[in-house]
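A protein chain is absent from this complex, but the other protein chains hold their places.
Right after this comes chain A.
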Amino acid sequence: MVAWRAAGLNYVRYSQIAAQVTRLCTKGGAAAKKSPATLKTSTWENGKLATKSQ
């Protein structure tokens, strides 16, 4: 078994690290050009919207 699997990591984590390192080793900010992600969250209570998305 590979070391990272033995340590309890899964492939999703492996992929995440691999992508991170790849972005880090990209010339001329080619990785920085991409637009950042946005995340909207809203909470619901008893089927009703408690706070609007922010």
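The working rule: a residue touches a chain if its C-beta (ideal position, glycine included) is under 8 Å from a C-beta of that chain, and two chains touch if they have at least 3 such contacts; residues count from 1.
Methods note: contacts and distances are computed from a predicted model.
Trainee: UniProt name of the unshown chain, from "AP-5 complex subunit beta-1", "F-ATPase delta subunit", "E2 ubiquitin-conjugating enzyme" or "Autophagy protein 5"?
Mentor: Per the UniProt record, that chain is "F-ATPase delta subunit".
Trainee: In terms of residues, what is the contact footprint of the unshown chain on chain A?
Mentor: 3-4, 6-9, 11, 13-28, 30-31, 34-37, 39
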